[in-house]
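Below, a portion of the complex is reproduced, with chain positions unchanged.
Read from first to last, the chains carry the letters A, B and C; within each, the first residue is number 1.
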Amino acid sequence: VPDEITLLKGTPFIGARTEVEGARVVLFGCPFDSTTSFRPGARFGPAAIRQVSDVLETYCPILQRDLEDIAYADAGDLLLPPGDSRIALDAVHQFTAQIVSAGQIPAGLGGEHLLSLPLIQAVHKANPDLCVLHFDAHMDMRTEYLGVRLSHASVMRHVSKFVDSSRILHVAQRSGTRAEFDAAANAGNLREATVSPVELRDWVGKRPVYVTVDLDVLDPSVFPGTGTPEPGGVYFNILQNWLVGLADCHWVGWDVMELAPTYDASQVSSIVAAKIVRTMLLSSTNG
Amino acid sequence: VPDEITLLKGTPFIGARTEVEGARVVLFGCPFDSTTSFRPGARFGPAAIRQVSDVLETYCPILQRDLEDIAYADAGDLLLPPGDSRIALDAVHQFTAQIVSAGQIPAGLGGEHLLSLPLIQAVHKANPDLCVLHFDAHMDMRTEYLGVRLSHASVMRHVSKFVDSSRILHVAQRSGTRAEFDAAANAGNLREATVSPVELRDWVGKRPVYVTVDLDVLDPSVFPGTGTPEPGGVYFNILQNWLVGLADCHWVGWDVMELAPTYDASQVSSIVAAKIVRTMLLSSTNG
Amino acid sequence: VPDEITLLKGTPFIGARTEVEGARVVLFGCPFDSTTSFRPGARFGPAAIRQVSDVLETYCPILQRDLEDIAYADAGDLLLPPGDSRIALDAVHQFTAQIVSAGQIPAGLGGEHLLSLPLIQAVHKANPDLCVLHFDAHMDMRTEYLGVRLSHASVMRHVSKFVDSSRILHVAQRSGTRAEFDAAANAGNLREATVSPVELRDWVGKRPVYVTVDLDVLDPSVFPGTGTPEPGGVYFNILQNWLVGLADCHWVGWDVMELAPTYDASQVSSIVAAKIVRTMLLSSTNG
């Protein structure tokens, strides 16, 4: 456990206050990528999202809601040391727990997907009946990766140890081992990319929901700036529609992970991530 | 008003003559970007379009027409000084007026979208019953941007001062303020990205039409090389089909704006822009 | 004819053995691009495909097959001299003939599309009733390009001299001269991008088939890393579905050409190419 949590303040996400108190949603960055298996650089994701967020308007014509209507804060970035996952996981867990205990919705900006683990852990502790929506290109259900148990390739495996598999829904995965796909098929908790927003909303129902978005669920043409791009993904409007469709659900936490801006010099991946964050800010506070 | 107009001659667009006289369509570059709000660089758009145009064939298998069948000229680039919008607007207006008075179709290559203003002004003067088709990701109906009235974010606001709102059709806009969207909804002159080519053609009817294409109407996966990319746009074939569908209309002017090639090292954005120019050359001269 | 064939060994494609003997499919690189008309660099394609292939899993959830189930080798790269097409064509032909005579399936990784010519020649010699599926943005039926007969723009013209036009099917071409399109229309051997996988499978039937994929058939948003990008192409899943649909056909040879990784710093084009190779490995060995 870290002695203290250090937050680095930066340019806030468009329209966000920097004071956490009184906010309904608290954004915070998780700049860490040490277990990334292919291309590191997700540590630069949170800063990139904020830097480009100003190109967006605060108004969403689909939801017909405006960021100006809601209370959300950008707490800055957690200071996470490269090369030691345990320190990073502890810091994220501790900060998330603070937000949850204040009755706020934590919203993590990644950073590698492994950091969803402590976020979900802390949210789950306060919401034992939590269900989890997992948007991703990859199953992330490996037991280990090259001998390393705490890996971004095994994050949902770890989550499934405390959230029952029946309360986790994997959406649009298109890469994994045969064992991973067979297990999901058996459990019946995998939905293809053709799933409708209504089906997702109905699956969630009235349960408290945590939504974790590994942005590589998007097609690499839309989102090349990520560590492990996988061809054949969903287009922006599909993902946006899923998230808009959840606007009446009871959100208790969410994250947007795996932006690695170095690999997309056009900055489009960063802008896509920022627009997903805007959509989730508006959707998670609609209820 | 500038004392004289200077044209810089360069490699012409594929198949174009460089002599303006006798041409039905006159292409000219408007290398200016001083009011760009996010990422400048549209000044390099016209040169980039010409440079890559040779990768295309002159034949369009959809329209089954060939550039070799039509008379079009590439007049080169207007010399526009960075940092002074009024000089730039005056030069574009003056040159457009020359083309119009010669009975030719002016076709501007941008350059920022603000420069559509003097183009449309000059065309409107000769065609008081002009209607305007506006393809764009953004409404561009702001009254000002950070205190600057002549901005690429307000170009259609300025146009709407001399072309009645009922004769302007906004197509596929997905970004703007609540006020901009509400105004368009009230006026009924906004069409979603699902609009069909036939609807557009019917809206135009037999009226003289000016078609302004802000290329950021395209999805950033297709067209990252622009100043203010906005996720969730239309794909290439959609835009191409709209333009092909207008082949029987009475075109009196058009432009292709907001290519900023610096942000797309793959050159794909430039090639996309060039193919849109080819399509518009063929479509605007079909009638 | 070259005195000897030199193979440069490198990191093999994911899961491939390096010993050719005993393999059912033999991958080999053809790093050559001297006749590329617009942007050279396809010579770096084979190395790029291998370098990124490890980001993929060996399992394909669509075909529900795993690379671990099949015997395939990566023979390395042919040493081909820049600037002399005849030496390059001879080397590719000679090595392909060796593979064919060993009863193996040759699978070329390009490199420019011209190198499909010696591949198809060698395969055709052993399979006189060969049919050829040609996925491409371009017709490639020119008789010459700027006076050069052996050009990547004329490769299918050369193929049509020994494979009858009725046994060649062009799929999804969207660029060419009027003469090229008219000839294909007359011959009835051009299918639009809307063709279904079943139609392709039925066209092939029980005949031995060679599948040549010029990757620029894909839309440039998906695949910018190529020499002559052409807007308006097909998306990844379309191409993948076509190839998956051929899984019951009798494959006797195939190639994946025209990756030029220099033009896509995001590496996505290389990963797309690698996933197409994985799909074709699994599809071509399913029967």
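Definition applied: a residue touches a chain if its C-beta (ideal position, glycine included) is under 8 Å from a C-beta of that chain, and two chains touch if they have at least 3 such contacts.
Computed from a prediction, not measured in an experiment: that's the story for all the values here.
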Complete-assembly copy number [criterion: all chains share one sequence; 3 shown]: 6
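Keep in mind that, in the parts below, only the chains that are shown with their structure count from here on.
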Per the centroid of Cα atoms for each chain, what is the distance between subunit B and subunit C, given in Å? 38
Which subunit A residues touch at least two other chains? 219, 221, 265
Would you mind writing out the residues of subunit A in touch with subunit B in their complex? 54-57, 59, 61, 64, 66, 219, 221-222, 235-237, 240, 265-268, 271-272, 275
In the complex, go through subunit C and note every residue touching subunit B. 38-39, 174-178, 181, 219-221, 224-225, 228-232, 263-265
